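What you see is the complex with one protein chain gone and the rest in place.
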Amino acid sequence: MPDIAIQNINHNYGSVHALQNLSFEVGKGELFGLIGPDGAGKSTLFRILTTLLVPTSGSASVAGFDVVKDYRQIRRRVGYMPGKFSLYQDLSVEENLQFFATIFGTTIQENYHLIEDIYVQLAPFKNRRAGNLSGGMKQKLALCCALIHEPEVLFLDEPTTGVDAVSRREFWEMLQRLKAQGITILVSTPYMDEASLCERVALIQEGKILSINSPAAMVKSFDKPLWAVKSDRIYQLLLDLRTFDLAERVEPFGEYLHIVGRPGISQKTILDFLKNKNHEGIKIQPAQPTIEHVFLELA
Amino acid sequence: MLWRIFSAFVKKEFYHILRDRRTLFILIGMPIVLVLLFGYVVTNEFKDASIAVLDNSRDDLSHELRQHLEASGHFHIVADLRSYGDLEGQFKTGKIKMAVVIPARFEDDFFDKKQTTVQLIADGTEPNYATTLVNYASQMILRFQQIKSGAAAAPYRVKVETRMVYNPQLRSAYNFVPGVIAMILMLISAMMTSLTIAREKETGTMDLLLVSPLPPLLIILGKVVPYTVLSFLNAVMILVMGFYVFHVPVLGSLPLLLGICLLYLAVALALGVLISTKSETQQAAMMSSLFALMLPTMLLSGFIFPIKSMPALLQHISSIIPATYFIDLLKSVMLKGNDLSFIWQPTLILTFMLVVLLGLALVSFKVRKE
Partner (left out) sequence: MSSTADHIIEADKLTKRFGDFTAVDAISFKVKKGEIFGFLGANGAGKTTAIRMLIGLSRPTEGEATVAGFDVYRQADKIKENIGYMSQKFSLYEDLTVRENIRFYGGIYGLSRKKIKEQTGRIIEEVGLENSAGNLVGSLPLGWKQRLAFAVSMVHSPSIVFLDEPTGGVDPAARRQFWEMIYQASAAGRTVFVTTHYMDEAEYCDRVSIMVSGKIEALGSPAKLKEDFSASSIDEVFVQLARGGAVISD
């Protein structure tokens, strides 16, 4: 039985359709990623699943309980880390953790095994006010607070937004360890590169799911020719390639521009086209698709 | 278990309060500052104030009254007016702050009809000063009447009629202590609770509390109890300050007085919770508290402006403001020494308000959104 089951969920804020007919399931112990930009509806879905919001229509269950009828049951069983840092900034690290342990009717000692890995990093700052922690440390504290009552399902809404690359990496390593302990995790992120760290992901935009699959299968499904190109005048290159018949789309990708090609595109056809436009320093190579390519293709 | 959770809540709330200097100042500094401010402004001592006399009688008794007023050393008659028309000029130039109008046939009426009226007209642009002058003059005239009555069986009476020009308001010197209590309790209980709940919403911590298995009532109580305690201590502090610094007496029963404070406090807290359920941000909570609570409490409760002189519409509004009844109750118990049999009516009204507001607050506190 899946730990999270969502069937035809819709949510409207006034005339805005924040979620449109969402359906998917997350298995027990799965690390599932919800990938999409701000305003895609990720937070709305999280608020529905954590029983803070009643959906306009559709049904969902978490840990076997209905989000509308059995919301009290769900509230004991889930851990929630909202998108915005939501701890008491004027309380110290330890006081925050103590408080959340108490309101869930437990103690830090009782579930220390769950947070130990994370808490040892926080321990040197345990008397520091939460508001004075760095972004990465704040996220770790928030995760500890969400874990302290040993939840069955963990909801993490954009835990890595605004956190630097090193802290992000550490955070994901922690999630892998939690998954290993059998906790079901639904995590959302706007960073496409984090998708590959999940078992399965759903790409979501404007309240609709574009695709659900394992990251590998998703990348594999991208079957159009993909070329990376650069020259000395990158902006001119972009403008020129947009007029290229054999290019379906041209987008900046790092130091290169990526061309999603039409049938017939090859290194030679691209090179000929660019020489014609008087480009210098031309470099052309085949490129490997990523989740980001899939997203751009579907969006 | 619940008790442990509850005490963790209260502890956390006290951390918030103690670690925020602004909150701390509002809680502790504000009552002291307000009491001292109102106290000293109202009990302003004066000496040798310039007044005018319009003596329409010009008989022996009126002459004696004038001498009586001047003899105190507090009043100095700088103008002897001939007609009402002269009054305005005197006030406009600021030469005088008060005028005493003695009616025609003053002496005759006093001894024949045993009743006459002296009018005091004061410049209301400086309300506190004017009030002080008028009160002082009234007392002097009363004293004058007592001297003149002597041992007579049926006392002669001089009625004092006062009128403020430019700012027709009047209040008693003791008015401010009940008023300040009403204001402070409203400020702390209602505004601070609505702010602190709104702050939890703004920072997102309210979501975490709601996602926990805590009963909503416990969340509200955890927020409200610390402020109840603090507000109650404040009320006591103001009463003590009023008593020792400004000699405002407590003639009635002290337990009754404290009971009334608690009742009003509960009403204010219910209002605070109600406001917070309607406000998503601290700013919104602040605005609502200021406009819906603080201003009416100050302006329409009879604290600053007498209700009787308000236009009918404002009088109606003032009758739904808790502070109106609370100030009335405080004055009754503190200054008149009344017991419950005299004041059951406003007490009942406040209780009714409490029940209604509490119900509304509980119903509108949303555990989840649509």
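As written, the chain order gives the labels A and B, with residue 1 at the start of each chain.
To be clear about the criterion, contacts are C-beta pairs under 8 Å (C-beta built on N, C-alpha and C of every residue); 3 or more make two chains touch, one makes a residue touch a chain.
Computed from a prediction, not measured in an experiment: that's the story for all the values here.
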Omitted chain - touching chains that are shown: A
Who touches the missing chain here, A:63, A:192, A:259 or A:284? A:192
Among A:64, A:105 or A:135, the residue in touch with the chain that has been omitted: A:135
Take the complete complex as the reference. Which residues in subunit A touch the chain that isn't displayed? 36-40, 124-125, 133-137, 161-167, 169, 190-193, 205, 233-236, 238, 251-252, 254-255, 292, 295-296, 299
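Keep in mind that, in the parts below, only the chains that are shown with their structure count from here on.
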Touching residues of subunit A toward subunit B in the complex: what are they? 47, 50-54, 71-72, 75-76, 78, 80, 82, 84-91, 95, 98-100, 102-105, 129, 145, 149
Of subunit B, residues touching subunit A in the complex: 1, 4-5, 8-9, 12, 15-16, 19-20, 203-205, 207-214, 367-370
